[in-house]
Each structure stands twice: as C-alpha cells, then as structure tokens.
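All protein chains of the complex are present and in place, except for one that has been dropped.
Here the chain labels run A, B and C in written order, and each chain numbers its own residues starting at 1.
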Amino acid sequence: MEDTRLALVVLVPLVGAILSYVLGRAAPRIAGILATAAVATSFCFVVSLWQALEGGQTFSFTLSSWLSFSNIKLPLEIYFDKLSAVMCLVVTGVGSLIHLYSIGYMAHDESRPRFFSYLNLFIASMLILVLGKSLPVIFIGWEGVGLCSYLLIGFWYTNPDFASAGRKAFVMNRIGDLGFIVAMAILYHSCGSLDITVLNRPEVLARIPSEMGFIAGIALFLAATGKSAQLPLFTWLPDAMAGPTPVSALIHAATMVTAGIYLMARMFGVIELAPLVPAIILWTALATSAIAAIIAISQNDIKKVLAYSTVSQLGFMFLAVGVGAYSVALFHVVTHAFFKACLFMSAGSVIHGCHHEQDMRRMGGLAKSMPLTCLSYGAATLAIAGIAPFAGYFSKHAILESLAHAHNPYLHSYGELIGLGATAIAICTAFYMTRSFILTFLGSYRGEGHPHEAPMVMTAPVLVLAVLSVVGGLVLNHGFFTYLQGPLPPVATHSGGGILGSVLGSVPGLIGIAAAYALFIVTPAVKDQIRKVLWVGEKVSSGKFFLDEILGLLVIAPFRGLSVVVSRVLDQSVSIGTGNAIGGISRAVGELTCRVTTGQVSTYVLWMFASAAFLLYCFLPVR
Amino acid sequence: MSFMEFVLAAIGIASAIGVVGFRNPLSSAFSLIVHLLAIAGLYALLGAHFLAVSQVVVYAGAIMVLVLFVLMLLNLKSESGRRIGIVRSALTVGIGLVIFLSISAPMLAQFADLPQATLEQNIKSSEGGVKAIGELLYSQYMVQFELSSLVLLVGVVGAVMLAKRKNVQLMPREGGMGGVK
Amino acid sequence: MTIPWPPLSSLIVVPALGALVCLAPWFSSKIDTKARFVRLWALGVSMLTLVILAAIARAATMSHGAVLGLEEAHQWIPSLGITYHLELDGLSFAFCLLTAIISLAVIAWSAKPASAGAGWYALLLLGEATVMGAFLATDLVLFYIFFEAMLLPVLGAMALWGGAQRLNASLKFLIYTMAGSALMFLAILYLGWTARAMGHTLDGNFAFEITTLASMKMLNPTEELVLGLAFLLAFAIKIPMVPFHGWLPDTYREAPHGVAAFTAALLGKVGIYAILRFMWPLFPTFMVQAGPYLAAAGAVAVVFGALVAMAQKDLRSLLAYSSISHLGFCVLGIAGVSTMAMTGAVFQAVSHGLITAALFLTVGAVIDRQGSRDFDRLGGLARSIPLTAFFLMVFSVAAVALPLTSSFVGEFLIIVGSWKLFPAWTTVALLGVVLGAVYTLTAYLRTMFGPLHDTDPRTGGDIRGFDVVVLAGLAAAIIALGIFPADLLGMISPAVEVNAVPSVVADSSVALGFSR
Partner (left out) sequence: MDPITSYLGIACLLFTIGGIGLCLRRNAIVLFMCVEMMLNAVNLAFVAFSKIHGNLDGQVAVFFVMVIAAAESAIGLAIILSVFRSVASIETTDAAELKW
C-alpha cells in the first residue's frame, strides 16, 4: 500500500544532510540541532508507520522507475514490513539519541556542519538499506553506508592514519560488496527478479540450480562479513575507531555493522538453499567471536576494547543466523544496539572528560568525578555480560538455547562443542568488560588534569540508553519473536524459565565478572604471574593475532607488487615498448633502403637498364 | 642485303663499339661522327633522303660540333684512374645481351612472315622526299611541329641559363684542368 | 523517415560554422585580448547545438513514441554510391547528448592554456562538429571521414598548447589512430566492392550505407572474420583496449586539461558506439565467435587499468589508466548478445564520459593552482581548497560507481547482463572494480587528506565563478542519471535491439541464450 510517510522517512534525513551543511557553514550551532531534528522527525514517522502495521499489511513507495526499461523491471522502491520496522526503529531511535549526544561531543570542533551532514547522510542510506524492496535498492543503502563510514572515519583527515583507516574500511566493504553483486547477478538470472518478497518464495527458489544457490549463499555471506566485520574482513572495525566516538557508537556499534545480519535475515531462503552455507556461517562466526574476545582482553584503548567486543557480539549474532534462528539474531541486534551504543557514548564522555585521553592505563577512579557516566557504563557492562534482569541476558541466552536445537546436517556431531565455545566466549566477554570498567572507573586516577562530568546534553541520551539496556530485554523478550513471525521463519523458544532459570543463565557472566574482580581488585599481583605464564597468549592477543600483518602479506603486498610489475613490465615495455619498437624498425628499414642511393650515376643507369631488361623479358610477346 | 647496306652497317657497328671502347673522349667523339654518317647512309638506302641529309646536317653537323667544342673547351684528358671492374662489365654485357634478345626476337618474328609482294610494294611508296615529308609535317603533325619549336626554345633558354657564369668562386680539385673561373 | 525540423546535419553544421566564425578577425587576439567575446560566442554556439539536439529529440519522441528513428539522406557522390546519410536513434542520441554536454562544459571551463586565443575555441567547436558527425553518420565512408576528422582538432590543440613533450605525443597519437583506421578503410572499400559485385545495389555501383549492407548478408564467415578484425583493430585503438593503448599515457599527460577531458570523454566512446552500430549488424557470426575474446579483453582491461593506475605517481596518468579500466567494462558489456548488457554498456559509456571529463577538469584546476601533478608534492589540500575537494570527492565517488550515480547503473546492468554469458570474465571485471576503489581513494587521500605539504600558503585558491557552475552541472547530470536513468535507458535499449541483437538471433545457428 503506497504511503508517502515512508518516502519522508528517507527523504527527511537526506534533506537534513544538505541543509545542515549549507546552513551550518553560516552558523555551526544550527547544524547539530537541525540534524538531530531531522532524525527525530524520521523516527516519529517510523513510529507512526509501525503503529499502522497490523496483520500482514505492508507499506511501499516507488521513488523512481530507476532501472526499468524494455522487459526489465527494477524500480527504486522502498518497502516497510515488520522486520524493517524493527530495524528502522533501532536506526532512527538510537540515531537521534546519538545525534543529540554528538551536539555536545563535537561542540568545539570547527567543521561540525560537515560532521552532521555526513551523519544525516549515513542515517538516510541506512534507512534505504533497511527499507529496500529489491536487492539493488538494498545495495544502494549498502554502498551509501560504506561511503559515509569512509567519510566519518577519516573525518579528522589532517591525520594521515585516520584517512588511511577510512580507506581501509571502504576497500574492505567493497570486497564484501563484490559478493553482493555476484549474488544479485546469479539470483537475477535464475529467478528472473531481485524483489525480496519474490526471492523468498519456495517455488522461485526451486528454480536456482544447486551449485549456483551455494555460490549465491556464500557471496551474500561474503557481503555480510565485509559489512558486519566477520573473520576474513573484520580488521577494519578496530581501525575505524579513528573516527569521532559518536560515529563509532552509531555506525560501528548500533547500525551499520548489523546490516549484514539484516541481509541474512531478509535472504534466509537463499542462505538455506545449500545446507553447507549455514554451517560455514556458524564456524566463521564462532572463530571470529572467539578471536575478537581474546584480543579484547589485552587492549588498553577503551574504544578498541569496545570495538573488539562488537566484533565478538556480531559473531554471536551470526551464530544464531547459522542455526536458522533469525529472529533471535535480530533480538540480539536490538539489545546490542542499546548497550553497545550506551557503552561507546559513555566511553566518549570519559574521553571527553579526560581531554581526549583514550588509554585506560591513564584513567581510573572516574567513578567519583563522573558518577552518571559510571552508572550507565556499569549498567551496560552488566547487560553485555548477560546478567539476569539486563537486556543482554535474554538475547544471549536465547542464542545459546537456539544453538542447542541446531538441526543442520553438518553440525550434528559438533552441537555441544559449539554450545561450550559460545559459553566460554560469554565468560570472556564478561571478563574484559569488567576489566575495562575497573580500569576506568575504580582505583585511583592515573592521568594528569582533573576529569569532569560530561554536560547534560551528553549524559542524558547515555542514561536513556542505559535504562533501555536494563529494561529492554524484559519488555521485548516475550512479544519480539511472535512479532517477527511474519517475515521470518518461526523459532523454537521458551520463556525465561523463572528465577532459577535466569540465575542459571547468568552463571557465565557472573564467573567472568568474579574472575576480573578477583584479578584486578583483590590480588593484582596474581595478574602479573598469570601474564608471565601465559606470555605467548598475551603476545598473540595484544598483537591482534597479527591479522593485519597476515592480511597485508597475503593480499595487499601481492597486489601492490603486481601493480608495479604490471605497470613496469606489461605497460611500459609491452604496449608502449612495442609502439616505439615498431617506430624503430621502420626507421632502421628506412636507413637500409636509402643505402641504395650511392650517388653514382652509373649505378642508377645499371639499375635502370637491368629493370628495363627484366620488364622487356617479361612482357614482350616473345616466341 | 645489298653490298652497300652491308658495308654501311658494318661501319656503323664498328664505330659504335669504338665510341664505347676508346679511352680518349675525343676519339670516341670522332668515332660517333663516323657512326652517324654511316647511319645517314643507311637512311638514304632506305629511301629516307630528307632524313639522311638532316641527319648529316643536324646530328653530325650541329650536335657533334657542339660536343667537340665542349670537349675542346674542357680539354679533358683520357679517363684516369681505375679500370672498370671485369665483373661489372661482364654483368652489363650480359644484361645488354638479354635486352638485345628480348627486343629483336619479337620484332623479327613479327615481320618475318610479311609476304614478299606487299613488302616490295611498300618499299616503293615510302620514298621520303622533302615534299612528301613537308606535306605530312604541315598537315597531320601540325601540333607536334609547333610543340617541337617550343622544346627548342626551352632548350636554348635553358642552355644559356645553365652555362651563365655564376659568381660562385670554387677552388677546383686536382686532376682536372684548371677550373674556369 | 521525413527530414525532421531542425535537420540532423544542423547538429554538425552549427558547431563547424561557429568554429569558423571564431577565427574571424574581430575575435583576433589584438582586439579581443583576453578572448572574452570569442568565449561567449563559443558558449552560445555549443548551447545552441544542445538546444537543437533537445528540439530534435522532443520532436521525434512526440511523433512516434519513445523509439527515435530520424534519418536524413542525400546523394553525395552518386558515381561512387556514397550517400550523405545521417541517422539519429536512441543509440546515437545518447552519445550526441554526451558530446553536446561535454563540449559545452569544456568550452565553458575558464582555465584554457595561457597562449591559446580564439584558436582554442575554434578547435573545440570543430571537435564537437566532427564527433557529432561520427555519431550520426550511417554511411560507412561518411563515418570514416568523420572518424578521421575528429582526430585533427584534438591533435591540433594538443600540438599547439600541450605540455613539454607535446609534439611526439601528438605524433604518436596520430600514427596509432591512422594505422588502425587505414585497415578499416580497406575493409569498407571491400564491402562496397562485394556489394556491387554481388549485384545487390540498385543502380549497379558501390553501396556503403550500413542498413543496405547489413540486409544483404553477403559475407561468408572467412570474409566476416577478416573484415571484422580490421574494423575491430581500428576501434580497439580508438577505445583503447589494452594492448593497443600505447598512445594514451603520453596523450593524456601532454594534452592541456580541456583537450584531455574532451578526448577522454568522447573519442573513446566512438569506438564503443561503432562496434554496436557497424560491427554487430555487418558481421554477426564473427561478433558471436569473438564474444568471449572481447569479454576477455574487456575484463583484462579493467584489471590491467586498475593495477597500472595503482602504480602511477602522477594524477593525470592515473586518470588515463582509470579510463582504460572503465572502458574495459563497456567492452565487456558489448561483447555478448544481451540487451541488458549492451544498454548498460552504452549507459556506462555516457556516464564515464561525464565523469572523466569532470575529473580531468577538476584535477586540471588542482594542478594549475598547485603547480605540480605528482602525489608527493600535493597533499592536505582539502583545507586550502574545500570546494574543489568537495567536487573531486563527488566525482571520485561516481568513478568508484557508487549507487545513485550514473556509473553504478551502467556497471550493474553490464555485470548482471553479461554474467549469464561470461561468468568468469564478469568476476574478473568485478575484481577490477575493487581495485578501482583502491586507486581512486588512494589518489584522493594523497592529494586531499594528510598534512599540508608546502608550508607557503597556496596562492592558487579555490575554483570560482563559472567553473563552479560547470562542475555543479556535471555533478547534477551524473546524479540525475543515477536516480532517473529509466527514460534514457528506454531510448537506448530499442535502438540496441534493432541494431545488434535481431541480426544475430534471426541467424538460427547462433540462437545463443539471448537473455533479457
């Protein structure tokens, strides 16, 4: 059913982006307010559309006839159903809170208008991604988000490392998008259309030949790994912390990185075509979240810890996708958006308070000077650790449970192993989060200067998100799965299982917290011995598994070398060389032939006479 | 071949070989004059009387005199220096032979079968007296005649232009006679 | 088709006459010292050409629906059977539109070489006239004449006002193109002869008009192979395809910015257009057999161009190799029998024209103002020239084929269209797209981001006044084509189908999976 409000949801942030830049140049203060207002109005539209969504009703709106000519129909159409409603609510809701927060955070930055315009542009492209009715439209949002993350990561472009971090993010996303395009090509030719509503119908999926289906599935997963930072392509996320903290909160915690899971959920039919694809997803997810968790333990930069924790949590979500529990994964997406955004923003307030100090070793004892931020950071830490009443518990518990019911042929024998691994990672998560909490807020202040509490405009959104990460789980736990029954396949879940169940469920979190508390507060000395004993693990973890170096060696160096070789050998010597060589040859032949002119009259006469003789001999009608 | 034709032909060929053979250009000039006169004789025998006379006047008289004049003017010695290589002369003679064969064979073949009668009759009618040639010249070949006057004019003007003394003073190289300043 | 008002040849005559008037005495450097009036005059002429084109298109679409099909035919040299035959269908309309826009942009661009006076504008207008002619002519000999003629204005401008090595660069450019087109001319003559020999022509002498020649179906496979290769060589050098691109780096390094923009945007496209317009109808079986090789050449060009661009030290040659990479994509598009891929290729060619011209002009502005073109002397300019940085960002993003820019539409259609026919080569080309992102962003990073290199305040300053309008216009065109490509695509696809595809599909032996 056509609805202009849907168009406004996307267009308002877009217009906001342009206006906030144009007007912002005149008066920088307006930019922030304008941008936040734009996202807020978009949020209101989403809520009003969400209210109007009952039963199977959906909204759609065609912005332009885009790629439709002769018999090809690919209009630029956006589509609003329950799944995109959930995602839009998260994007615009958390987005507006973050916009509000960044008014305070970026108060002293002189290129604020450019920041807010990029932020709004990001929200607009994320909305297009989430609302896209056909895969190419989703792809528009997909690349738009990549571009905005490139612009925002490299926002302080005077520092060359930040700029190259932005480029690294964009290129890695681009490698993922390669898969997206390949998948689109396969699906278009076998199913004839790229419309998401059509693609998930079983009779359409039956038309895809099996190995093509497998390639399409893997290609889509490659796209998701690029965007949601999974194993092969996740090293860009920690470097993306070079951008301002609101950017990390919005893009690299709440919204963009979840695009991969949204795509998997949308394309669940294609993913499940070949049973091997979910298995591959499961194993990569497990490996990624394990590696990220281990690395996070030894990080000293507060934002890097959170970045690796995001990668690990995303791994968790992909675990749920791997076993086919898409609504569970989305539930974790929502709760993760709440507490991770809250964590990042409180970290931002800490950094802001400590005059842009990001290293936890020069923080500590901030509980006294920044009580509110400490409170929200604590709440969010408990949530992410998966302690009973908090949001994290419900979604993480649901994932662990759905792992137990995995019925994928490739995973029968490993069912419990994956469950155990997931629990171990959960413990790890609790451990490094508590470590970061202790290092920043407890003990004595190790930095110089005196940190101060962030202004109200920053702490207010953080507190709102803290409340959400406390209450969110409880509220959403029951209605969420049934709500998403429509667009997504059903998933077997049961209620929280009473007090005993919740205590049992939060045991891994408690273990992690206890261990961290013991090591860092009670007996710090023990920590050093362990570090000496496990020095190999410590070296690997702080060296980030040397992934950057491996990637550089395996991918970047060969290509750079190849480009030099190709440019020098193939281009210079072959194509340009042959051109010059042909020139040289013709000159040499020229010099050779002009030797004939000896300047002697007699030679010329002899030549003339000889050719006369030859011609006469040939042509005169002899005999 | 009547006796007279045979003699004249022999003289012609001998003098032709003489022109090529003699080292001294002066003697080859004289041998050429003899050659021209022999050819003039042959013309007369073939009935081309006007041509025979003009040959003697124009060719032998005018052109050869001019040649001799130039020879005397430049006072050239006989060709100095190295002899023509044997290989080169053998090659040239070889080529010459090829040319001779490839020209004469078809020509002779062409006319070998001419019936004697028509031949006799043709000889009679082609008496080349001055009147006959004059009529033909001024009727059929009027255009060519006028053009040839143009050619002669160009010849004369050209000769004057080329031979005019240029004010370029050039030091002559040894060997030749002292250059005309 | 009746001769439309205004007649098609006005598209050629108006710029040509405008060029002549530019050379008139009153525009000479003595009177109009800073070439202001001659620039206005040239602007007026090129704008008029654009208006004429729009009028023709509107008149055509109104009279018979979306399909454009205007012809203008006169006898030119009857004894040789050469007719002055112009035709405007969707295919040539797209390219004529590109020519008109690019010429307007290049003429409007203020930064012309200092020593260039009225002659600069005359040569540009002449260039526009000849390129327009190349896109309209459907008589092979007439096309060949324009194919050669369009080289001269560009060559002249480069030889007169180019960089240090301009003379041998232009000489190389001339010899390369001449060598290619000489073979093509022989092929054209052969076609004319066989047409006459086969007695198909009505008045018994040669026939060069493409539709008559195509309808004759007179060539056996070996003839098609030989003639096809001759044509292909000429267009391969023109596009350029990879092994034949020897002239490109020198030309783009030495040519003045405006001429480099003009050449990059238009001359290459004639190759793509001509393959669709002439080679598919004339040599269908050859093209089908050559399909995989053409696709391979295209894909290799994409990767090769990207790799070499990554290794470039200076901005201009990076752009040169990037245009090889983008055009490789178009070649991939026209290799196979698929309406979607071919329409995508034409659209990609048009969008590449706009983007490269914009990039060359912006980079030209950067180079003129910063006085150097290699990366280590440039850097951190985003702060000192923000507006140029913004435009360069927009055009780099378009060059990387981001959705909602015109190049995404082209690339998406080509990839999805040609995936069914050449899956392997399409994936290789996709790899090229990723490499494309690498070198474009590296170039942008090295010039715009990072610390400011030279301490002295840049005297250059940002682009001002009319140049901003030009770049804004180009950016608007790129984004508009990115969001609303449907009507242009609607025009191109029937023309492509009429031109290339049926002659192949009708040929039963070749009913290759003719995909949508």
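The criterion applied here is as follows: contacts are C-beta pairs under 8 Å (C-beta built on N, C-alpha and C of every residue); 3 or more make two chains touch, one makes a residue touch a chain.
Fair warning: this is a prediction, and the values are worked out from it, not measured in the lab.
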Displayed chains contacting the withheld chain: A, B
With respect to the chain omitted from the figure, which of A:51, A:71 or A:598 is a touching residue? A:598
Applying the definition given at the start, please give the residues of chain B touching the unseen chain. 1-2, 5, 9, 12-13, 16-17, 19-20, 25, 28-29, 32, 35-36, 39, 42-43, 46-48, 50-51, 54-55, 58-59, 62-63, 66-67, 70-71, 73-74, 76, 79-80, 84, 88-89, 92-93, 95-97, 99-100, 103-104, 107-108, 111-112, 114, 116, 119, 121-123, 125-126, 128, 132-133, 136-137, 140-141, 144, 148, 151-152, 154-156, 158-163, 165-166, 168, 170, 172-173, 175-177, 179-180
In the full complex, which residues of chain A touch the absent chain? 591, 594-595, 597-602, 605-606, 609
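Just so it is clear, only the chains that are shown with their structure count from here on.
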Dist(centroid_CA(chain A), centroid_CA(chain C)) in Å evaluates to 37
Rounded to the nearest Å, the gap separating the Cα centres of chain B and chain C is 69
Okay, in this complex, where on chain A does chain B touch? 606, 609-610, 612-613, 616-617, 620-623
List of chain C residues in touch with chain A within their complex: 172, 175-176, 242-247, 249, 304, 307-308, 310-312, 339-340, 343, 380, 382-383, 397, 400, 402-404, 408-409, 412-413, 415-416, 419-420, 426-427, 430-431, 433-435, 437-438, 441-442, 445, 448-452, 483-486, 489-490, 492-494, 497, 515-516
Once bound in the complex, which stretches of chain B touch chain A? 88, 91-92, 95-96, 98-99, 102-103, 105-106, 109
